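Below: the structure, in structure tokens.
Missing here: one protein chain of the complex. Every other protein chain is in place.
By letter and in written order, the chains are A, B and C; residue numbering begins at 1 in each of them.
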């Protein structure tokens, strides 16, 4: 008999849907000891919460997250609210003894993240941050290839996350669906929203950062704020690029922007090792590019691997369809839920934990600081 | 209050999963008058049926499809059994007044398909065949572009569906998961399994076929049969290629094989018109290639369109995530269910109906006949 | 001291330029016993011939090819005239004891080709036909891989040559630069012009054809003829597709058209073998696509090989630049001249000889015949 994991979700936006879908589907495709139950959805607007509950099958509705935390029929809290409320909710949830699944980025900045880590570790509650791209099968396979030593010494890491949706000066900042443009709600612009993904993957694949030097830019200085109705100074970074040195001696470049015409969500990374190289691209997320110098000379070339095979060869893909049939973006969340549930059963928590995600916050802090100082900044350690 | 459409599914293999997933998800993403309810799963092996029911949330289990047809709490029958049982079940279901959703191909051959069409049309029950690729957003958009007249006169159509999973002579024929290699269960090899998809899409996009000339081959002549345990003659076509002329004057080439090393499920088509051309590829199903001769001369090039935009611009994509985030294979089934349900509400049935699918059977019949006669064969009309 | 090979070129069109460039460059990049000398250019229009001679460094000019054949300071005749004069010139040149390099296709049809083969073999003069694509390094490497047995048994061959330059009905037929549209000068349309290339490569890579079934179409039935000034019936095939069986048991599809919007000169082929597959594309001629099933399972993928390496690994490329720097179309002619010259020195003639090219004529004949009869046609043997 499956054990139930009763979920209380806070927030019903884009991520609320992605997570709900993951909870609903995971048991159809994975055989796990635990099964999620959609117990409650919490949002300030009751009508919207009810509509969402109906659409997704949540059993109940709350309009105050503090009330949700008090319920004893909830095992885990999933935080899908804007960044500026993560810390308060997570710390309270930890105190209430709830497991916590928190949308990324963990926090508004490093110090806030430190408090969150302390809270969950003190309460000893399972905790995880939704850096979902680790669970795209091609990315998971990249991790395996590196761990198998196929790349050898790493010389270079490069990542970028390019979008083009904020080029129009008519676009307002803040408000529903646009809080990511409001520095007060989001903390930063592309750094916390997009580069945080790149940084999390990089730490996972390439180990810790040593130091960075960065530049940021806000191309459109003023935008109408949806909440105030007034034209206000834009506080977020529209673009950010930085150079980095990793602890393993490799050099890296990172870049993100919402002003790269032609790119919708082009998250790419490439890793160059002594023996082999790997590249991946979110726009074709089911493919991994792989070059192996050990291949016979005249036949060396980048392999375009369609990561859709069965039989345990391609991570997670034995759960899905038949070779050649691709999965999509949403499946990365399903995989993350599956790993979280498996971690509960095995006692080996699935990453990234809050502490893992804190490391990403420290890199973001250093990046934003360097963009002001113009100097190389060292990265604080998140290790215990 | 949503109306319920109570589903009785027969068969729990690969397609049983794909359809169940579609029924479970459609209401989370589409706002429709009808909602599917997973009422019963039917399969001869009771233990497997029970396990499947549990995994997918079916309310009940049957082991005899005739018993399922008698139940009055079932509105629609979904046939996911091997091809050689489609006709018998569908005709009985029609007599029982059930709506029918039947896996492709419709039937073992044209004459059998004629009986099925007569049955559903006599019974006036909604009916549909699961040629799911019509509902891949990029393919649906191809249809729109053609209907908008952007291509002008069509000169060429070419399609292929290449796989490589049966090259080993050790692979047996028949039995669980392998009935597609058994001519008695499948009717034909790649012609009915893979080319049927290519033909259905072609009819939809380019109109009716006029005539064909074909060749088929069975590379491995004998294989062990799983059911008999003996080495038996292989009755299916391992590969099939044909030339075609369409009623609109265009020329076409079609090819399918399970001996194309390096291709898992490479269904591609390309259409060349007077003004523009379109190409698509199942291995990257979220992209459409488009060339428009009306573009300014020096800037003409094939556009790689990432079919993931919101706002009604890209078919079905307003239901999913944000631009740049791709969906996968399984979504084509969800879209087909959505259209079927919308068709029930509007009274305009979603295609392909049984009669639409009969046209594909007639083309398959002519292809297989031509492979024997070596001559061009005309295509029978499926029109009423 | 290098031996001189004194060239007499007939015709100064597109191919006259391509060949002249090859003669001029070969000795700069290849160390060979023989060096071409641009002795004479022959063309009916004297002013044009003089201008061409000046531009390319030809030492003298002739206006009558018969006069050229009489000269004893000419070793080799290069025939770059329209197809309908190949036979007469080549047979006379053979009688005059000249070596012959003839543009493709060899002849207007098989019987004419037979006479040409007889003439050169009786005269025992070195002879070659300019099927230049064999000498694109990626194509040459494909040949090597097949000969090394890497593909194993061949199951499938598919080739196409797609263009889009004759879609406009305003384009006239015949006259300077347009003789390829005039059946009297060209013999056929895409079959002799484009498919002949595909057939030559296929014979080279995959062995002889056994039989074919074909269709042809002339989309625009009448065009103004430049020479007569009148609208005349178009005699050429605008498009041609055929199915084929090779002697080695493999199945093939071939297609060519000048009505494929978006393709300038898209000659592609793909070969699927038991163990590996190969694909190539003239639009990116410096790349070879290669899939090897012997690669480790999870890492299998199509390799995009940039065929630009030194050190003897990639055919011909040790003569050129450094790895990563591509060569282009014209280099295939330089390589062919180099091989012709090396063949003179070694006594092992470089192919394709007239007899090799005759085999392509026989396939073309069968294709054009099948397009009329609608039946499968066997291929005549060109073997001695």
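Quick note on the criterion: a residue touches a chain if its C-beta (ideal position, glycine included) is under 8 Å from a C-beta of that chain, and two chains touch if they have at least 3 such contacts.
Predicted model, so just to flag it, every value in this text is computed and none were measured.
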| task | For the chain that's not shown, point to the residue among A:123, A:227, A:260 or A:299 touching it. | result | A:260
| Which residue of C:285, C:337, C:350 or C:382 touches the chain not shown here | C:285
| field | Positions on subunit B where the hidden chain makes contact | value | 141, 288, 290, 292, 295, 297-306, 309, 313-314
| request: Provide the residue numbers of subunit A that touch the chain removed from this figure. | output: 155-156, 158, 160, 162, 164, 167, 213-215, 217, 219, 239, 241-243, 245, 251, 253, 255, 257, 259-263, 272-277, 291, 293, 300, 302, 374-376
| message | For review purposes, identify every residue of subunit C that touches the missing chain, sorted by number. | response | 14, 17-18, 20-21, 24-25, 27-28, 55-56, 163, 165, 263-266, 282-287, 306, 308-309, 320-331
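Quick note on the criterion: only the chains that are shown with their structure count from here on.
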| said: Strictly by the touch rule at the top, which chains does subunit A share as contacts with subunit B? | reply: C
| task | Report, in degrees rounded to the nearest 5, the angle of the rotation taking subunit B onto subunit C when the C-alpha atoms are fitted. | result | 180
| Can you give the whole-Å distance between the Cα centres of subunit A and subunit B? | 36
| Centre to centre, by mean C-alpha position, how many angstrom separate subunit B and subunit C? | 42
| Rounded Å distance between subunit A and subunit C, as computed from the means of their C-alpha atoms | 55
| Touching two or more other chains - residues of subunit C | 300, 302
